[in-house]
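Only a single protein chain was left out; the remaining protein chains are all shown in position.
Letters A, B and C mark the chains in the order given here, with residues in each chain numbered from 1 onward.
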Amino acid sequence: MTVLVDSGTKVVVQGITGHQGTVHTVNMKAFGTAVVAGVTPGKGGSQVEGVPVFDSVDDAVRRTGANASCIFVPAPFAKDALLEAVDAGIRLAVVVTEHIPFHDMLVMYHYARSRGARIIGPNCPGIGAPGKSKVGIIPNVVFRPGRVGVISRSGTLTYEIVNGIKERGLGQSTCLGLGGDPVVGTSFVDALPLFEADPETDLVVLVGEIGGTAEEDAAEYIQRHVSKPVVAYVAGRSAPPGKRMGHAGAIIARGKGTAESKLTALRNAGAQVADFPYEIPDLVAARLGASASR
Amino acid sequence: MTVLVDSGTKVVVQGITGHQGTVHTVNMKAFGTAVVAGVTPGKGGSQVEGVPVFDSVDDAVRRTGANASCIFVPAPFAKDALLEAVDAGIRLAVVVTEHIPFHDMLVMYHYARSRGARIIGPNCPGIGAPGKSKVGIIPNVVFRPGRVGVISRSGTLTYEIVNGIKERGLGQSTCLGLGGDPVVGTSFVDALPLFEADPETDLVVLVGEIGGTAEEDAAEYIQRHVSKPVVAYVAGRSAPPGKRMGHAGAIIARGKGTAESKLTALRNAGAQVADFPYEIPDLVAARLGASASR
Amino acid sequence: MVKLAEWRGKEIFRSYGIPVPRGAVVRSPEDARKAAESGSVPLPCVVKAQVLAGGRGKGGAVRFADSPAAAAEAAQAILALEFKGEKVREVLLEEKLAIAKELYVSISLDRSRRVPLLMASAQGGVEIETVDDSALLRVEIDPFAGLLAYEKRRVAAALGVSGPVRASLDRLLDQLWIVFQKEDAELVEINPLAIVGDGVIALDAKVIIEDDAAFRHPEFNEVRDDRTPLEEIAREQEIAFVQLDGDIGVIANGAGLTMATLDVLTQYGGRPGVFLDLGGTDDPKKVTQAFLLMAKARPSAVFLNIFGGVTRCDTVALGLVDALKEVPEAERFPLVARIRGNNEARGIEILRAAGVGARTDLKECAQSVVAAAAGRRVAPGARA
Partner (left out) sequence: MVKLAEWRGKEIFRSYGIPVPRGAVVRSPEDARKAAESGSVPLPCVVKAQVLAGGRGKGGAVRFADSPAAAAEAAQAILALEFKGEKVREVLLEEKLAIAKELYVSISLDRSRRVPLLMASAQGGVEIETVDDSALLRVEIDPFAGLLAYEKRRVAAALGVSGPVRASLDRLLDQLWIVFQKEDAELVEINPLAIVGDGVIALDAKVIIEDDAAFRHPEFNEVRDDRTPLEEIAREQEIAFVQLDGDIGVIANGAGLTMATLDVLTQYGGRPGVFLDLGGTDDPKKVTQAFLLMAKARPSAVFLNIFGGVTRCDTVALGLVDALKEVPEAERFPLVARIRGNNEARGIEILRAAGVGARTDLKECAQSVVAAAAGRRVAPGARA
């Protein structure tokens, strides 16, 4: 295992018969992911793109040995889908679904945590380790195997940055999209130790955005526990307070969550800060060139 | 640490200003237990038997370093007291209180478990390790340091048995009263591995009673995982079905929970079964005499 | 353990929105006739004895009626019954429904797993203990998260229901879970749960409320149908007191010790008639109260077995001596006392001074009390 997924990861897709579920099943399979099962209640016994569909996650796990779930179930039913997965023994769930009420996510988070299960997301692109496995919706074309780890709160912006790293002639160990919601299952602080411990990662790119204090928390963690170089970018320097900028979590509320506060904290923690996303690949290349760990 | 408590155990007594709380604080101190704090909301700042009283467990823990709690708080408030203790960082709580609704105990159990805290009880005599520490209400006079571990669902019957072991010239490593309620924080199955792993225990005395399947579960566990000799007794062979015999948990319901079923299971698991409590000391002595581990 | 009669259980179900048949509970044939006449119970109707024991169908405790006169007649017949030792005082009249299928659902406590357990079976209307395990779905409910949608899907699949019946079942299961929690139930059982038309409906209701939660449910204070009068008094006095089939009274402290004493007594040929657990008390008045209650049960002999811990031996002795003075002549009984533990010597001394011999050997004591009961003669203990 690199970070969270590897070639032993066997994925069940919850909501596989929906449009998104089907499209990304195809993409995951094309990436090389072992998509072993799908779940849509009432459609058990059918197939989607050669993947057997079951009525319940429990069925899917028992029959296929699935050990990770990718959830595309619509927001009103996503909480139930996640709890079902956890009860069926799934210990890694990528929740792609957006617009899940945070009150539901609080339940999902604490339920999963008390059972030792990890949630990535919700409202997230998921996780991809080039040459190994991908669980989620990050476009296959942006990946290239390498030694840069990427952790991000954004979706498309991450694709752009990951693609930039590829075009710069570098590659990624694992790319992890945490999701843009106010409550996420895995935060920077939760993800950083995985990359710090990962022997295949030499450097971490951290892509934050306004809202909350996840980047400030990350800065504190980096200062204390991260020895690998960190290149950081935070989107939303020009965003006004009190407005939700696309993501439910991207809002400066009561003076908290500004890009400035985050950038300062990251800089003080020793991270190299990019002013614009297109600067990241060069910063990474320079840092890796200078890095003793390479 | 022997099993759960040792001389490093620092006890906060919740409900210390009540009659029972005060009496057993005296007894615990006489046993040699480090009773470092008491809690009774509204009575912070006072003292009971030389023990400082605080308004909250959090205060008590911060000021005294208490790491275990002994709860005497009346049943309607016991759930809150336990949750307060867990939130304050207590990881071992002996709940002496009886008549706690099992719906409350379900909350207590799962709350504690998800935070890595252990509950002994409720409706239990607690735990005592002669020469080390006692948290609970087992009379001091019955103990004598030795190498016999005792796990029991009963109270007074346990005192009688422990006393019998003492009078037989033997002693105990740790005595653990699990409590007579239908839902207990620590069951035989939870407790057995602690005694199995304890280098100071040579033999385990298991005292069960009718109701539930805790003894059957224990038998299965013993067969698979316990190498030390077990002497078992089950009270209630003459109890009729459908009647609660004193303990909320002591009831034969829908054909389940009979002494016969438990005795058979324990016997089949290789435990030596006593027909009457007064036979136990001799059985223990014989077993210890024959045991290679002595 | 508050076992509610069917009609009380259904009243609770109704208040939570769980469908139950239209009906009325009556205590006389005349009221049965009126209920049928007024239309509050549609005809034809079912007439059921309101007793706590099961197996009413086979026992003649369930009848049918298609007119007010027939309803009165059925009620009269049932009210005359003594069903499994229980006098029938109430009769439930209910509309007779066109049942498509009978199912089973219940929620109870799984003690080992420490979770509420939902059980469901497509084989309803029979004793659930007789249903094969493979035909019984068990769903563990997380007490925090509650009954989940996917769990209800599993139940629907196991019961073979879909469409509007499933929707009706989903609502019923949600409410049944709420009843279980809100009412502090030990058991909520619907057997049979009937499919009628497009929905499900609870044809029977078994609800048991947990004793220890009584402080949250004063509304059930008056409902203790399955206790003997003495057990009821004991509950009010907070004494653990169970009446059994035999004639020898056992008083001990601690449930385990009391049970063990019963076991020893039985081993030596005695038949326990009262289980009385003093619990952990250090108040002599409580002991006196317990003894006076025991006397009311008119035992042939009484075995007192105390191991002094929280309860000190001298406390018990003092309480006992006070009780001896108060027990009326007619209620006196031979007493065998065994006292061990905390303040043992002082306790024995107090008893001796009051003319009660006390010993320490359990086996001997058991034999003595059995002999005393058999002969009603005063053995090693004193006659109270």
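Convention: contacts are C-beta pairs under 8 Å (C-beta built on N, C-alpha and C of every residue); 3 or more make two chains touch, one makes a residue touch a chain.
Since we're looking at a predicted model, the values are computed, not measured.
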Out of A:30, A:141, A:197 or A:286, the sole contact with the unshown chain comes from A:141
Missing-chain contact, candidates A:182, A:229 or A:281, resolves to A:182
Where B:111, B:159 or B:188 are the choices, the one touching the absent chain is B:111
Of the candidates A:118, A:247 or A:287, the residue in contact with the absent chain is A:247
Where chain C meets the chain that is not shown, the residues are 144-145
Where chain B meets the left-out chain, the residues are 41, 55-57, 77, 80-81, 83-84, 87, 107, 111
Interface residues of chain A toward the undisplayed chain are 23, 75-76, 99-103, 106-107, 109-110, 125, 137-139, 141-142, 152-160, 163, 180, 182-183, 187, 207, 209-214, 217, 233, 235-240, 243-250, 254-255, 275-278
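As a working rule, only the chains that are shown with their structure count from here on.
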Using only protein Cα atoms, the chain sitting most centrally is B
By number of contacting C-beta pairs, the most connected chains are B-C
Chain A and chain C have mean C-alpha positions lying a whole-number Å distance apart equal to 55
Expressed in whole Å, how far the mean CA point of chain B lies from that of chain C is 28
Listed in rising order, chain B residues that touch 2 or more other chains are 110
Residues of chain C that touch two or more other chains sit at 142, 144
